[in-house]
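Rather than the whole complex, this shows some of its chains in their spots.
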Amino acid sequence: MRERLALSRPGEAASGKTGSWRTFRPVVDKEACNACGLCAQYCPDGVIDEELNVDLEFCKGCGICANECPKKAIAMVREER
Amino acid sequence: MTDISRRSVTNLSAIPKEEYIYKCTSACAGCSSSLCLRYVLKAAGPDSVLVVPACCTSVIQGIYPATAMNVPVYNVAFAAAAACASGMSEAFAATGRDTNVIVYAGDGGTVDIGIQSLSGAFERGANFLYICYDNEAYGNTGMQRSGSTPLGARTTTTPGGKPTAKKDLDRIVQAHNPPYMATACSAYPLDLYKKVRKALSIKGPKFIHILAPCPPGWRYPTEKTVEMGKLAVKTGMWVLYEREFGKLTINGPSKAAMRKPEPLEDYIRGQGRFKNLSPETLDLMRQQVEQNIQRLAREEEGIC
Amino acid sequence: MLTIATGNRAVAEAVKAAKPAVIAAYPITPQTEIVEQIAEYVTSGDLESHYIPVESEHSAMAACIGASVGGVRTFTATSSHGLLYMHEMIHWAAGGRLPIVMANVNRALGPGWNTWAEHTDAFSQRDTGWLQVYVGTVQEAYDATLMAFRIAEDERVLLPVMVNLDGFSLSHITQSLETEEIGDFLPPYHLPHAIDTEKPRGYGPMTGPDNYYRFRWDIERSMRDAREVITEVEREFADRFGRSYGPTEEYRCEDADVVVIALGTFGKEAEVAVDRLRDEGIRAGSMRLRWFRPFPHLDLSGREVVVIDRDYSFGFGGVVANSIRAKTGIEPYSVIAGLGGQEVTYNDIADFVRGRRPGEETWFGVNNHV
Amino acid sequence: MYEVRIHSRGGQGGVTAAKLLALAAFRDGKHATACPFYGAERRGAPVVSFVRIDDKPIKVYSQIHEPDLVIVLDASIMDVVDVLDGLKEEGTVLLNCAHPVDGCRGTCYHVDLTGIALAQNLVVAGSPILNTPVLGALAKIGVITLPSALQAIREMFDDERNVKAAEAAYKELKV
């Protein structure tokens, strides 16, 4: 179809796999976790799901989840590539 | 291992799970404005349109042909958001649609180059929600001062610290007597969610002003974004309230902060933009914070 | 219905007939009567429309943009500084492919303040991707405004249209006006890319070097297609309502040795000059340029040409004269006249023809000319 | 082509008078155009308007330099503007004045339009309305017919005092 103006379509990874931006990666210690959900709530990119799995393809490694976790159940670990 | 899924929902139960922002945006890591937008869209739901003037939000959507936003987003010129939204809302009214029209604009696009169209639309009583996410500078162009930059803050155009006070957007908007206005902060997303819901239930011009800490702009480490927002509220730098049909309610976290505020220094210290703040400036800031709190407290008590 | 009306009133009548659902406009002399008349229609219920009394022209165009992409027909009107103040949004409306119709009452630019006719205001917007038509009579103001909606909204075009009328000399003149029951001349508004929350899309996001130029090209492609659309619409209009128009209006041109080219009211007054010149034995003709964007294909071969520019591009020359030079290769006698309402009569126009010096430029009224 | 120039002051209704005259001529079956020349001024300042009446369509937009008829709605203008400038030899002049005025040329009519307007209480923002009574005078002179004059007035105003004023002017016109 003839596209008359720049109309973009919704889709994941609109700006690529932002997971590659990370220097540090969040690692959840599910034992220590009390399932308060704050990490998921505060993740700017919404990459933590209800089961507290972090979508590492998109996690930018900001560290907010770790910082806000009341149980200190999330560690930020240096990415090695 | 505990069953996390069962417990984790409690806190968020009121909030729809739907995300209207796809992974990923190109927002900086730790961007609080993107966090806010997540909740704004959760509250607004899919029958909503965002009108976005030039700002970080115009960029974080991603580059053509893909966008991370799953509601229609009308990107528009920097000074034009409120006027564009008011036209759109009339178009929807004319065709009997109930679609929410929401401006999501930065502080620069609101207090500087956009204040005229905002003021005009509010005076005319246009039916839309205007949200200003306030990172207190021009983020998109690399952190120049805006009218909303606070006293003393260093930006690339105020390398010696801003000599004048933060423009008081809320009092300006208040002067337009909108049926609903509120402040919010990215560190309190559920509060924001509720405010957006309430705003959208009211007809006429609504306004929400969100304090949105910005790691590269404020020069603090990305993980401190939520902490910074909480400190703003706890020190009284930022007061959370709602004003419905003129009636003010100060919200819980700020109520607490007003009783026993944390020291302002806790907020200032963590931010590179306030490096080398003079004691005089800090005093001035403190005075302004106190005046603001007192003014609001008196208003809530109905004294004025 | 046959009555008398001013140019401004004629525009307002056409808008009433076209029934845009949203109108946003800001007053400015000499356009004000359009806005006032529309406000009157909306208040009285003669026109069912949402009239947005914006706080500036930048916002007028922004509101039209929001409404147009929101899915309804829109209209605005302005003039001079109002047009300049909305410059950014004029570009935006075209880039956004929104079939907004705007009446612009041509007026000079300050400083000093001057409220009289001149075309520099609209010419200063000629790169924006808007179609531009310049009208010469009250009736034509009505007809062109009606057709503007049809042309703009045609799927082959989807570009905004600016209808230009000379400040005071046309906006405020009273002439006869036939208004029409337009029936289905204007089909319901349909914008393929109207906002649709069931089909969310990002409008005008960041667009990189690899893609940007493609959309610019599409504007130009539509501009080119617009020539055909204009012809079709003007033909249908003639069939329905009996008044026919083209890219230019030619008067006694067939056998003319020398042709006067002008826009707007000067283009009509030139016809009177032509009659006088013919009486003197000078085989003159008049060609009134109606459409300026898309610029018409002109055939002027073998003729001398006198161009009257009611505008100027400083450090370059008259915009019309140079456009004709560029597009036809002809060296016209370029007359700069009528700036800021400078009085130019058919006698003066006849004089321009009598004293023509092809290839040269002259400023009417200025002794110190080149 | 019959060309009329109307001299008035901002607020006195000269522009509307021109429109009314054109409309009346149009109702008489003629072609007519009316064009005001607005100065940059506010109410009170001199304003000229032009009316052209013809049997053929009219293509001229420029000002009238050699009028057949000059109408002066405010005699005081004559102190500052040469209202007779360019008036044709056999031209006509119509003055809003209770008395004849010196230094007139051609056929010279006068009528106290101000008095007529005040008598009908036709006053807006302190200024008496002259544009409707003047049509009566013009009908008497023969530029338009009286029925068309009254019809034009009724098309534009729905206050019968205007019609009365025009009729009064029709009666009171003097050479």
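Order as written gives the chain letters A, B, C and D; numbering starts at 1 within each chain.
Rule of thumb we're sticking to: contacts are C-beta pairs under 8 Å (C-beta built on N, C-alpha and C of every residue); 3 or more make two chains touch, one makes a residue touch a chain.
For clarity, every value in this text was computed on a predicted model and none was experimentally measured.
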Can you tell me the subunit counts for the whole thing, written with the labels shown?
A x2, B x2, C x2, D x2
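Throughout what follows, only the chains that are shown with their structure count from here on.
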Rounded to the nearest Å, the gap between Cα centres of subunit A and subunit C is 54
Distance-wise, how many Å sit between the C-alpha centres of subunit C and subunit D, to the nearest whole number?
33
Multi-chain contacts in subunit C, i.e. residues touching at least two other chains, fall at 200-205, 207, 211
Residues of subunit D that touch two or more other chains: which are they?
none
Contact footprint of subunit C on subunit D as seen in their complex:
18-19, 22-23, 26, 31-38, 40, 58-63, 65
Touching residues (chain side subunit C, partner subunit D) in the complex
4, 6, 30, 113, 115, 166, 168-170, 172-176, 265-266, 268-269, 271-272, 343-346
Contacts from subunit B onto subunit C in the complex sit at residues 46-49, 51, 58-59, 61-65, 67, 69-77, 79-95, 99, 116-117, 119-121, 123-124, 126
